[in-house]
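Of the protein chains in this complex, one is absent; all others appear in place.
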Amino acid sequence: MELGVEIGGLRLAHPVLNGSGTFDAIAARRAFGDAIVAEFPFSAFVSKTITPEPRAGNPPPRIFETPAGMINSIGLPNKGLEGFLERDLPLLAELPVPLIVSVMASGRAEFERLVDAVAERHEVAALELNVSCPNVESGLIVGEQPEETEALLRVLRPLTEKPLIVKLTPNVADPAAVAIAAERGGADAVSLINTLKATATDPVTRRPWLGAGRGGLSGPAIRALALEQVRAVAAAVSIPVIGMGGIESGADALAFLAAGAAAIAVGTANFRDPLAAKRIRIELEMAPPAVPDGLGGGARGRIPASTST
Amino acid sequence: MELGVEIGGLRLAHPVLNGSGTFDAIAARRAFGDAIVAEFPFSAFVSKTITPEPRAGNPPPRIFETPAGMINSIGLPNKGLEGFLERDLPLLAELPVPLIVSVMASGRAEFERLVDAVAERHEVAALELNVSCPNVESGLIVGEQPEETEALLRVLRPLTEKPLIVKLTPNVADPAAVAIAAERGGADAVSLINTLKATATDPVTRRPWLGAGRGGLSGPAIRALALEQVRAVAAAVSIPVIGMGGIESGADALAFLAAGAAAIAVGTANFRDPLAAKRIRIELEMAPPAVPDGLGGGARGRIPASTST
Amino acid sequence: MNGPETAASRPRSEGRATAPPGRRLCEVIANRASGGYRIFSALDPVGPEPGAGQFYMLAAMDGWGQRDGRPYVPRAFSVAEAVREEDGTRLDFLVESVGPGTERLAGLRPGEGLWVTGPLGRGFSPPDELGVGVAGAVLVGGGIGIAPLAILRRQLAERGAPVRTLLGFRDREHTGGIDELFACCEARLATEDGHAGHRGYVTDLLSVLLEGDAARSAAVYACGPPAMLERVRTMCAVREVACELAMEAPMACGFGACFGCAVPLAGGGYMRLCIDGPVVNGAEVETALVAGSGH
Partner (left out) sequence: MNGPETAASRPRSEGRATAPPGRRLCEVIANRASGGYRIFSALDPVGPEPGAGQFYMLAAMDGWGQRDGRPYVPRAFSVAEAVREEDGTRLDFLVESVGPGTERLAGLRPGEGLWVTGPLGRGFSPPDELGVGVAGAVLVGGGIGIAPLAILRRQLAERGAPVRTLLGFRDREHTGGIDELFACCEARLATEDGHAGHRGYVTDLLSVLLEGDAARSAAVYACGPPAMLERVRTMCAVREVACELAMEAPMACGFGACFGCAVPLAGGGYMRLCIDGPVVNGAEVETALVAGSGH
């Protein structure tokens, strides 16, 4: 199949991106050398979320493995705006694909400063707004409130021509309502899902396992939930949707695209294989076209192997 | 450990119940004979949700297997209030444990009629209110709205002295808010989590796999999400919490009890082993006490095997 | 239990072999290739002798959940043969690898542990219970669906009922179990690629047979892919020949707990195939072409 896609004016060679915070191109280059840049697996690179000030992140343990997935409570460690612009941006600019910078701030003023400073850099092709954060003014999680989300976009939209992608949180009853608000506020695209609130217990002490007490669940375990949220959101908005959540194969990616996603992102699967996204892209290229519903809804495509008569 | 528990005045021999709709005691007796009654695995039996009128349920396919879990779109097939009282109740009364009847109706009047008719039967020890349904008056899903939930309880509470357990939906940003509303409305206990909205795609036609298009995810895949919601709800209310979601072992059950649940329920695990709940109860009985946090938060209990020095 | 009740949803005492409660660990004692399929055997120390048409829910003790977290629930398998041995009952299963569960079961090594629940469901009825004057049986199997017909044929033979067997396969890769499961006695074959027997569909053989007089006094027992079952069902309906079909549906539990295995009833509503089937009367169901079914 033809794989080129466009997200808010940004042309991408294929629909496979990375989920923010699940691939560090700079660290990967230290581990794998320039070879990883040569066969860079993503059509655009999404940075880990940066914040105005540096953050050390949460105390360990930060990860817990679950059935077909994992919980993380990383806590957005990052060098802060300045450190990112000075030390990371020049290295990320060496990548062969467009750079999408993920940003988060608590409070509109802070968010403005961040978006302003990042958007003006020519190395940056687009911004992803991580709104899974409390708004210091209202105390509410922006991404859980359509009104908060629309209001934030109305403030940020005028600051740049570059595509603004809103990363939606799945921890809501109706993600489509938030997506519609983001579109109304001027977002060029939405991406989902972020991780789902989760926790784990130390089997020995029976106290919270994670240093931060709680975290977010990702991986194949959440795929069916992500697919439903992507379907609901894609049906509700007209801007492109970047779908993610447990995608591990071309078949998974196809399911998200069929559900209405314009592109998909690979997150936790990168941890199992640094080139998982490359495999997924190749599986997409080689995927057969969908078989039209033969046996009337019925045993459609569901009868493998033996079918005498 | 001592296993007896009390839920809103209802004394149970141990904390292991079944999740509504995941065990049919009547069908199980047809398959396994009276032996399944003799070693009945649950301390109370929760019926599949019944509705005022008979329902045939959703068109097939109704299930889809996912990584470490499954999606179901059963559609609450049931004989309706009359059929249940006439044909099922006498057989359920033969069980050696208290009977908890799960009920759902759209609209307060219907709900009243249902609760009235069920609560007056002496065979019934308690009722579980499945509020994952739209309120025809408001069109809103009752269980997604604290106000709707409290209002419903205020109507139903006066109808019976028997324990009313509210089955919470996990498809909300803040399940604790709904739980608090249920407690305020007079609920004796809350149970969670119900299944999470999910969907699946036919790998061949790339159209929705399930006959109903969408369904609910259950099984180990959702355990970490359920544990977090149970923790949050137990911290917010003073009434007992019945925790469920992916519980497959005594260790899983202990995690839910440690997170604040008074009792737990086994759902999808019953499908893998009709006596899974019996094994879980035995594992609970034999569980060692929690080890106090040794290495100061640090490597607490997390250093297995070799520890020279 | 859902929608209108079927005659069969009467609680208890319905002449089925009831299973020991819970799943039990059995030892795999054999696994050999048979054409394009495999036949594996487990030694069941405690279970009763299953009736023809009954099934078991199976899960490998190790390596279950190894492909993208699947399989998770156990898999349903018709018992192909059951032989009493001194330390238990040897259960034979015919498997075709079509996904992670069947792939894992097809790869079982002798000595491995196998979780077994069953025998489950309602099996085939004796001919005389299917109609007055009905004495003989015509067995129609397609592909992997020949499995339950093997034990049925043996049990019918023991009752002295005259049996004719028609087996259909798609091609070489999708052929197996004949020599092992139908050694005793001749069976007529049909293959779509013509590599054995009649080139065409097994239902071609059936229609010829249904023209003959013998048909009047015979009942048809069929198991195979949905399309074949539906064809058999309608052929028998037209000629007013009693027929029972061993159907399939996606099953999570196998004992009536999940309501996942819905099959539409002729009278409207659905039956749970695991508890009211998997053997159904052709007249009882609305269609054998059930979405999601088919092995």
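Letters A, B and C mark the chains in the order given here, with residues in each chain numbered from 1 onward.
As a working rule, a contact is a pair of C-beta atoms (placed from the backbone, for glycine too) under 8 Å apart; a residue touches a chain by one contact, two chains touch by 3 or more.
Just so you know, these numbers come straight off a predicted model, no measurement behind them.
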item	value
Touching partners, among the displayed chains, of the absent chain	A, B, C
Contact residue for the chain not shown (choose from C:Gly63, C:Gly88, C:Gly113 or C:Gly200)	C:Gly63
Touching residue (missing chain; options A:Ala221, A:Ala236, A:Ala253 or A:Ile280)	A:Ala221
Sites on chain A contacted by the missing partner chain, in the whole complex	21-24, 26-33, 35-36, 39, 48, 54-70, 72, 74, 77-79, 87-88, 91, 209, 211, 219-221, 268, 270-275, 278
Interface with the undisplayed chain - residues on chain C	62-66, 69
Residue ranges of chain B at the interface with the undisplayed chain	67-68, 220-221, 248-249, 295, 297-300, 302-309
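In this text, only the chains that are shown with their structure count from here on.
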item	value
In chain C, residues with contacts to at least two other chains	65, 68-69, 290-293
Touching two or more other chains - residue numbers and ranges from chain A	67-68, 220-221, 297, 300, 302
